[in-house]
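Report on the following structure.
Of the protein chains in this complex, one is absent; all others appear in place.
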């Protein structure tokens, strides 16, 4: 993640020019001097340090970009806000919705620009989907199915890192990747009001990092749930990091009353769009290759289909953040409050999986 | 449907030769003399009639193929069984599971070959999926998502035919097309033990057939549900006849512990198969074009990808039926009991949509 | 081929009703009594025989459908014409263009309806491509690339059947399957005026049918050529029966001045269409699933994407033939003259591959 953010910060002004701000990679903080020095060089920062607290208190610094382990998000974010810094924080915002709410409240009260790292929804094809929906291009939304399916932790020999422990990660596939699927659905169809989920654990023991013996996994490998939107639409969300064949299968299918849309990150540069108003003999999903005619596509290359990559969606995230800092927009698309709402959905899903009942989702 | 069945009966011996039986299209029954005479000629039958009862009692006739409105299935099937005929009945077997169970019990007690028209699962690509699963090619099944999504009744100007009335059709999209999606899931992953569903009605009034005024629709336009299999796997099933962009989007995605499979009728001649045992740099879904190397593919053309169509899956259905009549196989794949089990799932889904609770599915 | 034609004749009235004629499968001719009797039963004919000459002279018979080995086409066709029969002949019409021209001339002079078996162009998606071109939906055609690529003779253990002998087959992949690719290009973009080709032989010896020893192959396994159309457009045609991975990869890509089209038989039920007039942010190839809104699609199923198969394109061929017999259309789409023109292209390609020069194509 340090890699992705650094790449985005370095390339942002090259892509977006003229831009409201030219980000200076000033101070990078790592857990020890050696790592800090290496990262400073590798990622092109002016200074290196080992105290995040000094960074958040440094008067020279305007923006804090937080990539620490999930369990530390709360403390660092709150300190940064207390110092009046604009804040970018990787998702999940916090291990619980209560903490996340405090963070969102604090940021809003302090009037600092705040953003959670939901870059997946910022891909031009996803932004185009939203734009088409807002323009009425598919009518009224009837259902949304979204998903993030991978296989990267299907192998039981992957050791017992923090992601497999509930007290450090909050949840497993649900929070790690399902959160992006939740964000897709919320972004496209609005607030979710109730969920009903199922969670699976396929690998229950993993090798200890120490090298001998195994320890218990206590998070989900796969979570799926049905959901209801405030709008009346309904949906389904799947997340799994143990789905063989799925690599980065993150996407959605939105069915409206007059058209539909679908997207899969595995073809990140394209959106499928069906317009029911096309004449009967010429109807069909259009494979729209994104480019300069699409949202944020003008940052990149002059020809559709030239392809942008994962890091480029982080560039869009930085651009979205800096537009809010500059006051061009009121706030970033993916504020802390958006992060909170996603966490609220996750908590309701976990509860519903235990109770077997439709569980309401709080949205504030 | 008369068309599809007649085509299948006529072409069965041309495709499958030598075959255990040469079907004679002997007697066709229609609602009046004119229609009967026309159908006799069009579909190449020896005789025409207007009494289904005479047909089921005719000693010259061995097999009764029933394509009457759903509401009549029970009576005709029971009479045919009582007369010792082998019976093919279009789905749904009956308007209620109780009736369907009587029919299955009666057929089994009488020892007649009985088949319900779940031809969709008989497509070679679907049969190949089952074969691969049985061979362990994807390991243990973790989840199955299946669906039948179309847009053919999205248009609110489609008049209020019997399919939109619960007392004649039983249910809407759920029974009409969702039943095939249920059959896909059951076929591939076994009995379903619990469901939790949501039903939608998008068009509540439709023009009366009489030409003036409208009347109320009382069936679902779309139904979706989560489900649990007896095996411990879970899944999701979607059916809608009001999903713009979807034409004949009937298919499934099966995730196993070491591989996965997916299929969509819109590319009926192919199966996507991922084998997690392929070497790391050569892994990827294989697009398998079905042909002579695949189940029932040898009936058709000597080259994969030559393409078979909808009617050809009815040929496979006839072949499956006649193999059972000949005693080559114990019973057809899609017996009445399979039809019953699908209906039991549908009833549980409807109940769960009302109660909002996980609802157990009876399997006998 | 007897199978495909019989299926088409049997199912034609079931699909196309009311139809101008109800084809009676009257007399089937085979090389001996046993085969004739078997075929009569299997394919549902009234009578069986072993003399094609008796058939063409039989006053009860109106249409002769010729599926004999290529080398016999000329004699049978000419006799049928001489007896005033309407004639369907499988491609290639004859081993040389000179013979084919005689056949076309004779049929036209006799005023009989004549058709060569280019059913591949009759698929609804291909007919839709032609319709869109004629409607100006892609502007002026700039280039056409067409192809028929398979792998069915890549295996060197396939024995030395007549298809591998120039004196019996005329040519190899070029005539066997390339002829359909030529027909696609000609159908969509008009007459071809010059070609420049390359031919390959990958397997030079094959096992004798006798079971011991091998004999020389003297036809092409693969032929590719560039071409010029009378219109000024240019193109490329590839044919190979030794292209691993390609199963029934028969199709085309047409680039026009304002749009484009592509098709591959491996997805026979769909056409890709790009309309450059779509707005900049909604442009993209449309995947059009064929159905009742498309040419001949109304013969089959009421829902797009239900799928038709290879035999169904033979139904369309019969329908096209009988429309001409009935006088509804002036002539079938794929007259003998179309067959002749394809053969003329093939002869020019072979000549050009030898000379290494652009070779003009005669078109009459």
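We just call them A, B and C in the order they show up, numbering each chain from 1.
The definition used in the following text is that contacts are C-beta pairs under 8 Å (C-beta built on N, C-alpha and C of every residue); 3 or more make two chains touch, one makes a residue touch a chain.
Please read all numbers here as calculations on a predicted model, not as lab measurements.
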Discussion item. Checking the contacts here: which visible chains does the omitted one touch?
Written reply: A, B, C
Response to the item:
The listed residue (C:94, C:222, C:250 or C:289) that touches the chain absent from the view is C:222
Worksheet entry | Residue in contact with the excluded chain [from C:83, C:196 or C:296] | C:196
Practice prompt. Sort through C:146, C:260 or C:296 and give me the one touching the missing partner chain.
Written response: C:260
Fill in: subunit C, residues in touch with the chain not shown (by the definition above)
138-139, 142-143, 145, 149, 151, 154, 196, 198, 200, 202, 222, 224-226, 228, 234, 236, 238, 240, 242-246, 255-260, 274, 276, 285, 356-358
Worksheet item: Contacts of subunit B with the missing chain: which residues?
Response: 128, 131-132, 137, 270, 273, 275, 278, 280-289, 293-294
Practice prompt. List the residues of subunit A that touch the chain left out of this view.
Written response: 3, 6-7, 10-11, 13-15, 17, 22, 41-44, 150, 152, 247-249, 265-270, 289, 291, 300-312
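Here is the rule we use: only the chains that are shown with their structure count from here on.
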Practice prompt. Give the rotation angle, in degrees and rounded to the nearest 5, that superposes the C-alpha atoms of subunit A onto those of its identical copy subunit B.
Written response: 180
Practice prompt. Look at both sides of the subunit A and subunit C contact and report whether the same residue positions are involved, with over half shared, or different ones.
Written response: same
Worksheet item: So, what's the distance in Å between the C-alpha centres of subunit B and subunit A?
Response: 41
Worksheet entry | Chain centre separation (subunit A, subunit C; CA means) in Å | 53
Worksheet item: Considering subunit A alone, which of its residues make contact with at least two other chains?
Response: 285
